[in-house]
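Read through the structure below, which is laid out as C-alpha cells, and then see the notes.
Note that one protein chain of the assembly has been removed; the remaining protein chains are unaltered in position.
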Amino acid sequence: MEPHWHARKLLTIIAEAALERALVAEVRHAGALGYTIAEVRGAGQAGERAGDWEGERSIEFRVVCDEATAGVIADRVMGRYARDYSLVLYLSDVQVRRAERFT
Amino acid sequence: MEPHWHARKLLTIIAEAALERALVAEVRHAGALGYTIAEVRGAGQAGERAGDWEGERSIEFRVVCDEATAGVIADRVMGRYARDYSLVLYLSDVQVRRAERFT
Amino acid sequence: MEPHWHARKLLTIIAEAALERALVAEVRHAGALGYTIAEVRGAGQAGERAGDWEGERSIEFRVVCDEATAGVIADRVMGRYARDYSLVLYLSDVQVRRAERFT
Amino acid sequence: MNLDPVIPFLLLGILARLVKSDLRLPEALYEALSVYLLLALGLKGGVELAKHPAAGLLPQVLAVIALGLVLPLLAFAGLRRMVGLDRPNAAAIAAHYGSVSVVTFAAGVAWLETRGIAFEAYLALFLAILEVPGIVVGVLLARGLRVGAGFGPMLREVLTGKSVLLLLGGLAIGALLGPAGLKSTAPLFVDLFKGALCLFMLELGLVTGRQLSQLRRSGPRLVVFAVLTPLLFGFAGAALGNLLGLSVGGAALLGTLAASASYIAAPAAMRVAVPEANPGISLPIVLGVTFPFNVFIGLEVYHAYAVHLAR
Amino acid sequence: MNLDPVIPFLLLGILARLVKSDLRLPEALYEALSVYLLLALGLKGGVELAKHPAAGLLPQVLAVIALGLVLPLLAFAGLRRMVGLDRPNAAAIAAHYGSVSVVTFAAGVAWLETRGIAFEAYLALFLAILEVPGIVVGVLLARGLRVGAGFGPMLREVLTGKSVLLLLGGLAIGALLGPAGLKSTAPLFVDLFKGALCLFMLELGLVTGRQLSQLRRSGPRLVVFAVLTPLLFGFAGAALGNLLGLSVGGAALLGTLAASASYIAAPAAMRVAVPEANPGISLPIVLGVTFPFNVFIGLEVYHAYAVHLAR
Partner (left out) sequence: MNLDPVIPFLLLGILARLVKSDLRLPEALYEALSVYLLLALGLKGGVELAKHPAAGLLPQVLAVIALGLVLPLLAFAGLRRMVGLDRPNAAAIAAHYGSVSVVTFAAGVAWLETRGIAFEAYLALFLAILEVPGIVVGVLLARGLRVGAGFGPMLREVLTGKSVLLLLGGLAIGALLGPAGLKSTAPLFVDLFKGALCLFMLELGLVTGRQLSQLRRSGPRLVVFAVLTPLLFGFAGAALGNLLGLSVGGAALLGTLAASASYIAAPAAMRVAVPEANPGISLPIVLGVTFPFNVFIGLEVYHAYAVHLAR
C-alpha cells in the first residue's frame, strides 16, 4: 500500500428512517465531519421492512472516521436507541486519502 | 478495539433483481437472521444495467453473519445462479455489537 | 477461509452526480471490468447534499478490482477531481470468487 | 347500490398482497399521492373557508379541539383497563386513535360526493386541527407530567410535519385565491381527486394487506378495540357535528374524522416521543383493521347515524 | 395522414438514446405509468364486458386460449428449424412472442380511437388471458416433459404477476361499477390515457434505443424473425378475430395482440423458469425490433388486413 493511504474506520448503521435526525446529531456530536445515507429495505428481528410506505422506510447511514470517533458514535447509538428501534450496526476497516477529512 | 465488538462477515451480492426472492430464500435457508437490499445500477460482463426499466433493475443484497453461514450462502448462490445470472459476490470483515443477532 | 476466495480491493467513491461519466471513464481506462452505482445523499465539507433536485444528487460508485488497479483509479481520480469536486474515496479489503472477473 | 370506486381498489390491493403478488408501487408514487391528497383537500377546504366569517367558526374550532383532547383520553382508559396494555403502548395507540387519518377523510369526502350529499368542505380545517391534540395527549400520557426536554421538539415536529403543513398551506392558498384564482389548477387538484384517491387506495391496500398478516402480534383484544373504538368515536363525532349545527353530510364527516386513526403523523411522532411503544402492535390494528373497517363499513354507519340525529 | 402522437414520442426516446442524451426518466415514473396503463385498459374493458353475457363470450375466450397455445409452438418451430437456436433460447423467445405486450395493445387502442374506428373494448380481457399460455408453453418447451418442482411456483408467479393482476382487477372493477360508478375517476383513467401513453412511449423509446444498439448480439436471423413473426401472427390474429365475428377494429386489435411480443411478464418468468436462456439475445429483438415495428408499421398493416377480410 502506498504511503498516502491512511487507516480509518467505516461505521455502518442500518436503521428505521425515523432515526435519521438523531443519527445526524450523534455524528455531529462525536465530531465526525460527514456522513452518507442510502435508502434501503430489508428484514431482521422486527420482521420485513419493505420500504414502500413511510412507516417502513429504512436508511443505511455510513460514517468514515477514526477509531475513537466510531467508538463514541457506536456507544451512544447503542445506548440510546438499540433497545427501542430496529437497528443494526457494524464497523469495518478502510483506508482513505486526505486523512484530515476523517476525524 | 473494545471487547464488545465481535468479528463477523459481511457478504455482498450484486445481482439482477429477478434473483431477489431466491436470495432471500437462500439467506433464510442458511440460517442468517436478516438482510438488507439497496437498488443499484452498474455494468459488468453482461454489459450495462441502467436500472431504468424493470428488465434492467439490479439489487445489492447484504448479509451480516458468521463465517460458516456466509460460506454456505456463497456456495449455494454460486452453485445455483452464477452460471446463468448477472451476479457478483464478495465478502469482507466487519465487527458487530450484539453478536447473537448475527449467526 | 476456503481456498476459492481470492483477495481483492473494494474502492468506494462518493461524489456529486456530475462526475458519473468521468468515473466510468476512469474505471474503464484503468482496466477494471465493472462497477456499481447507488444513489445516496449526505453531508461533508461542502455542506449538505440532500439529493432532492438534480443539482444536489450524489452517487456512490464502487469497483471491485485488484490492488494495482484500485491504486491507478484512486490516483487519477484524486489528481483530477478532488480539488474541484465534492468527493470522498476509500478502500477496503474484500474476498471474491471467480478472481478472473476482478482485475 | 352505490358502490364507491375506492372500495374495490382498496380490496384489490389487499388481495394482491394476500396472493403474494409481486405488484409493488414505487415509494415515490406513494409520497407524491399523499402530498397531492393533502394539498387537494386543503385547497378545497380553503375555498369554502373564505366564505365563512372567522368569528363564526371559532366555537366550532374550540369544540373540535376539545374533542381531540377527550378522545385520546377515552382510548387510553380503554386500552389500560379493558385491553390491559402497558402505559407506553396504551399512550401511543391512544395518540393514533385520537389523531386522524387523511385518506379516511378523503374517502368520506368521496363517499358524500358520489351520493350528492352536501357537506361543509371547510372541515378540512378540522382535519388539520385534529391531527395535533391526539398526539400531544398521547405523549403526555406516556410521560406522565415529566414533559421533559423532548416535548418542545416533538410538538414542533408535529406542527411542521408534512400533513399539518400541507393542509394548512392548502387551506391558506385556497382561501387567498378563491375559486376563480384556482380555476386553472382545478384539472389537477379537483378533477383528478377521485382517481388519485383510488390509486392511493390500491397502494394502501398493499400496506394494509401486510399489516393484516401481522395481526396476531396485536392480539384479539386489540382487534376488538380497533373495531369498537371507531364506532364509538364515530358516533361521538357525528353527535358533536349535529350539536354544532353542521349539515347531515358535515356531521357524518366529523364522525368519520373522529373514527379515523392516524397512520402518518401519529406513528412518526410516537417513534420519536415514545420510542418504547412498539409499532409492531399498533400498525396492524390501525392499518389492518380500523382503516378498512372505516372505509368498508364505517362511512355508511356514521352517515346513517347523522341522518338519524337530524330527524 | 393521421399520424398518431405515440409514434413521434417513441421516436424522440429512441433518438435521445442514439445521440447519447443524458435524458433519464425516473424508474418510479416508468413503474407508475405501467401500473396506470394496465388499470386504465382493464377498467375500460370491464365496463364493456359487463354488457356482454358471459356465456356468449365463452367461445371467443376458448378460441383465444387456443391461439395463445398455438402461436408459441409455431414460434418455437421457426426458432429451432429456421433460426437454428438451441432449445432453451428458442423456448424462451417463443414464450415472448406467444405472450403479449400491454403497451402495443394500448397503442392499438389509441390508433383505433384516433381514427374513430369502433372496436370491442372487452378485448382487454383477451390481453389478460393471452399473457399466460405463451409463457406456460415456453416453459414446457424448455423443460420437455420434466415439468419439475419449479413449475407450480412459476405458474403462480405469472398468474399473480402485476400485469395479470392489474388487468383482471381493472376488468372486475370496471364490470362491477359500470360507466356511472367510474365517472368520477374518468378524468384520470380515461382522459389522461393518451397523454400517459405518450410519456410511456418516450420512456420505452429510451429502452428500445439501448436494445437497438445491442442487436448484433442477436444476429441477423433473429432480426428477420422479429419482423416476420409479428406479421404472420398479426394476420393469424386478425383472421381469428374475423372468424369470431369481431368488428373490423376488434379483428385488427386481436391481430395486434397476436403480433405483439411480451416485454414485461415473459422476460420476468423466463429469468426464473428458464434461466439458461440469455435475455441478451431476446430483449434486443423484442424491444428493439418487434415493438417499434408493430407501433410504426404493424398497426396499419393488421388493420388493412382486417378491412380486407371483412369485405
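Order of writing sets the chain letters: A, B, C, D and E. Residues in each chain are counted from 1.
Here is the rule we use: a residue touches a chain if its C-beta (ideal position, glycine included) is under 8 Å from a C-beta of that chain, and two chains touch if they have at least 3 such contacts.
Here the structure is a predicted model, which is why all the values come from computation and not from measurement.
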Per the definition of touch given earlier, which of E:G98, E:P187 or E:P284 contacts the omitted chain? E:P187
Absent-chain contact - pick from D:P59, D:G84, D:G181 or D:G245: D:G181
Contact with the hidden chain only, please: which chain D residues? 26-28, 31-32, 35-36, 39, 156-157, 160-162, 165-166, 169, 172-173, 176-177, 181-182, 184-189, 192
Those residues of chain C that touch the unshown chain are 16, 18, 46-48, 50-57, 81, 83-85
Residues of chain E in contact with the chain that isn't shown? 3, 5, 8-9, 12, 15-16, 19-29, 110, 113-114, 187, 191-192, 194-196, 198-199, 202
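The criterion applied here is as follows: only the chains that are shown with their structure count from here on.
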Moving step by step between touching chains, how few steps can get you from chain B to chain E? 1
List the interface residue numbers of chain D and of chain E, divide the shared ones by all numbers used, and answer same when the ratio is over half, different when under half. different
Identify the chain pair with more contacting C-beta pairs: A-D or B-C. B-C
With a Cα-based fit, what is the angle in degrees between chain A and its identical partner chain B, given to the nearest 5? 120
Calculate how many whole Å lie between the centre of chain A and the centre of chain C, each centre taken as the average of the chain's C-alpha atoms. 19
Inter-centroid spacing, chain D versus chain C (mean Cα positions, whole Å): 46
Taking each residue of chain B in turn, which ones touch at least two of the other chains? 38-39, 92-93
Going by the contact rule already set, what residues in chain E reach two or more other chains? 26-27, 31
